[in-house]
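Beneath this line is the structure, given in structure tokens, with notes to follow.
Just one protein chain is left out here, and the rest sit where they should.
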Amino acid sequence: MAKRLIPTLNRVLVEKLVPPSQTAAGILLPEKSSKLNSGKVIAVGPGGRDVAGNHIPVAVKEGDEVLLPEYGGTEIKLGEKEYHLYRDEDILGTLHH
Amino acid sequence: MAKRLIPTLNRVLVEKLVPPSQTAAGILLPEKSSKLNSGKVIAVGPGGRDVAGNHIPVAVKEGDEVLLPEYGGTEIKLGEKEYHLYRDEDILGTLHH
Amino acid sequence: MAKRLIPTLNRVLVEKLVPPSQTAAGILLPEKSSKLNSGKVIAVGPGGRDVAGNHIPVAVKEGDEVLLPEYGGTEIKLGEKEYHLYRDEDILGTLHH
Amino acid sequence: MAKRLIPTLNRVLVEKLVPPSQTAAGILLPEKSSKLNSGKVIAVGPGGRDVAGNHIPVAVKEGDEVLLPEYGGTEIKLGEKEYHLYRDEDILGTLHH
Amino acid sequence: MAKRLIPTLNRVLVEKLVPPSQTAAGILLPEKSSKLNSGKVIAVGPGGRDVAGNHIPVAVKEGDEVLLPEYGGTEIKLGEKEYHLYRDEDILGTLHH
Amino acid sequence: MAKRLIPTLNRVLVEKLVPPSQTAAGILLPEKSSKLNSGKVIAVGPGGRDVAGNHIPVAVKEGDEVLLPEYGGTEIKLGEKEYHLYRDEDILGTLHH
Partner (left out) sequence: MAKRLIPTLNRVLVEKLVPPSQTAAGILLPEKSSKLNSGKVIAVGPGGRDVAGNHIPVAVKEGDEVLLPEYGGTEIKLGEKEYHLYRDEDILGTLHH
């Protein structure tokens, strides 16, 4: 039943990654320590335009792990799943192992 | 008697979809659960212009199911029916089954 | 004695249409029901310019029936008649039977 | 002794027309009735520039009767006479008999 | 000892003209009557640029008598003399006998 | 476990340099004295675009020592290390011995 969303313009649909509260070995992580506000890119819009009419593609792509700003982002529920919608320029960077 | 509205510039006329409060099998859905602020596009304007004079067509089209922002939208009554008017850039995305 | 006004730039002179408070058959219409904030275009300006100097003609024309925003519009009395002056981009759409 | 002012850029020097408080036949006009905030153009500036550097001439000319906004306008006394200075884009329209 | 100032960009250095409080024949002028906020242009900057990079020369020149806005202007003391610095676009017009 | 961040657009990832509270010879430095808000550039984004669509590269590069503004900067924890993210135009200058 859940619908699929294709964002408009330079909007980016992100599923937030909830960091583990314990390490693999089961040690409880201090509450604030490893809380990285990050998420996975689910879908991106076709891109926007600058004032001179040039097409500006979205800088991140589906599957990227991205660092999110502390504030902003529109909460969206599709079926039982929760997502957040950001503007491309508000995404802080891409995370790499 | 109801009149037909052709929006100006990049305005989009939308009829909001009121989600069923029960599933097909009659189970009452929790109030907040599946409330997706969505609607169907009834009519779109001819598009706008950027500051350099380039014509910018509207990104969504008649019949599209669209995800609407929580706020904004101008309420319009045409005859007995209620619609909402949005600017194209405020529509969050298109919904697909 | 009443003077004629030619609006400047992309201004539009509108005469508001006051909707009948009764149907043709005399049934009193509920106060809020059919109140469509609409009007007839009396005169339009020569159009404006975008920042790049391109001439932008007015989107509506004399005789059009237009949907007006709830707020805005400058009240103008020419002789005994009352008009309202809008900027072209504030007019929501054109109404068609 | 009164000096002559040549406005700069797209400024327009206007002498306000004070509407007669009586009709020709001497009938006292209700205070608010025919108060049209209008004036005669005395002098105009050379015009302004848009951000792309294009020269934009002033839309009204010396001798025009113009409709003025309710607010704005800089009061200027040249000798014993009182004038008002407006920006071209704030003038609402030209009045014609 | 007093230093000479060359304004930057489209700034204009003005020496305010203090209007005589009496006419030539010695008649005391009512305090508010002929107070024209005017001054003489002492020096002008090389001019500014619009956003498209076009050079925009200053519209007034050294020696011009100019009409000044009621507010704004940066007070500057060079030696014992007092001047005011304005941006070119804030000067209302040039005064001519 | 710590992830590597590639900033987006013209963002710059900086590791703040904490100035020694003592001189090499062990003399305690007055608290406010040598506190230079500086840091080392760890990573830079691909650069931004101006409104006309021109690509604007980042002005500083990896390894530069930079002078940071007193306010602004987004605090980021990658693993156990703390970084700050700035926009390129907010970095005040580069420091050289």
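We just call them A, B, C, D, E and F in the order they show up, numbering each chain from 1.
The rule is simple: contacts are C-beta pairs under 8 Å (C-beta built on N, C-alpha and C of every residue); 3 or more make two chains touch, one makes a residue touch a chain.
All values derive from a computational prediction rather than experimental measurement.
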item	value
Interface with the unshown chain - residue positions in subunit E	3-9, 11, 13, 45-46, 49-53, 74, 76-79, 85
On subunit F, residues whose C-beta touches the chain left out of the figure	33-36, 50-52, 54, 56, 59-60, 65, 67, 69-70, 88-89, 91-97
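As a convention for this text, only the chains that are shown with their structure count from here on.
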item	value
Type of subunit B:subunit C copy interface by residue overlap (half), same or different	different
Distance from the mean Cα position of subunit E to that of subunit B, given in whole angstrom	55
Whole-Å separation of chain centres (CA-atom averages), subunit D against subunit E	24
Overlap residues in subunit A, where contacts from two or more other chains coincide	50-52
All touching chain pairs, where touch follows the definition stated at the start	A-B, A-F, B-C, C-D, D-E
